[in-house]
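Here the complex is missing a single protein chain, while all its other protein chains stay put.
The block that comes next holds subunit A.
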Amino acid sequence: MSDPMDFLLLTKGPLFDLAITVFALGMAARLLEILINGRRPNYSEARGGQWLPGLRTVLTRSVPDPGTFKRAPFNVVVGWLWHLGFIVTLLFFIPHIALIKSLLGISWPGLPNPVVDLVTAVTLVALVATLVHRRTHPVKRRISTLEDYLVWTLVFLVVLSGYLAYNRIINPYPLALGLHILSAEVFLIVLPFTKLTHIFTAFIARWYNGASFGRRGVES
C-alpha cells in the first residue's frame, strides 16, 4: 500500500540514512581538507599571537560595522533576522532537539512552540524579502548565480514545509511531515557541495583571517 504514511516512513528511514550519510561524508571530508591544509606557511617573524585575534574576528566579522550598516541596512537587518530565525527554529524546536539527541546523544531545553512558530513566520517573510531584494536590486540581480537561487529555494522549502506541517495546513499530516523531512534531507545532501557549507566554514574563515591579522600585528 503506497500512502502518506509509507511516504513518511520512507523519509524517516532509508532516505534519512542516505541524507545523513552524504552530509557526514561530504562535510567531514571538506572540513578535514580545510583544517589539514590550513594556510600557506609564513616564514616571517610573528608580531603577535593568533588565537585571540582569531576568536575576536569571529565575533567582529559576525557583527556589521557601522559603515556597512549605513551602506546596506536591509542586508544587515533582514539577513540577521532570517539567519537567527533559522538557527532558533533548527536548534530550539522540541522535535528537532529530540532528533539531535537521537543522533549525537546531546540535548538542551527547547523554546515554547508558539515562540518557535512566530520566529518561523518571521523567517519566512524575511526570506521572501531577500528574494524580492535580490531580484530588484540591480547589482545583486547581476551577480546572482543559479546556485544562489538553488540555495534560497532549499532554505525556503525547509522552513515553509516545517511551518505548514506544524500548523497542519497540508493534509494529511504524515504527508506534510514527510515533505518537511524530505526537504531537510535534500538540504543536507546539497549542503557540503554548495555555498551552504558556510554554516561551518564561515567561522573557520573568520578565525583564519583574524589569526593572520594577529600574526602580522594588524588590528583585527
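Definition applied: a residue touches a chain if its C-beta (ideal position, glycine included) is under 8 Å from a C-beta of that chain, and two chains touch if they have at least 3 such contacts; residues count from 1.
Note that contacts and distances are computed from a predicted model.
UniProt lists the omitted chain of the complex under the protein name "hydrogenase (acceptor)" (options: "SoxAX cytochrome complex subunit A", "hydrogenase (acceptor)", "proton-translocating NAD(P)(+) transhydrogenase" or "3-isopropylmalate dehydratase").
Among A:56, A:83 or A:96, only A:96 touches the chain left out of the display.
Remark: the residues of subunit A touching the chain excluded from display are 1, 3-6, 8-9, 12-14, 16-17, 20-33, 36-37, 94-96, 98-99, 102-103, 109-114, 168, 171-174, 177.
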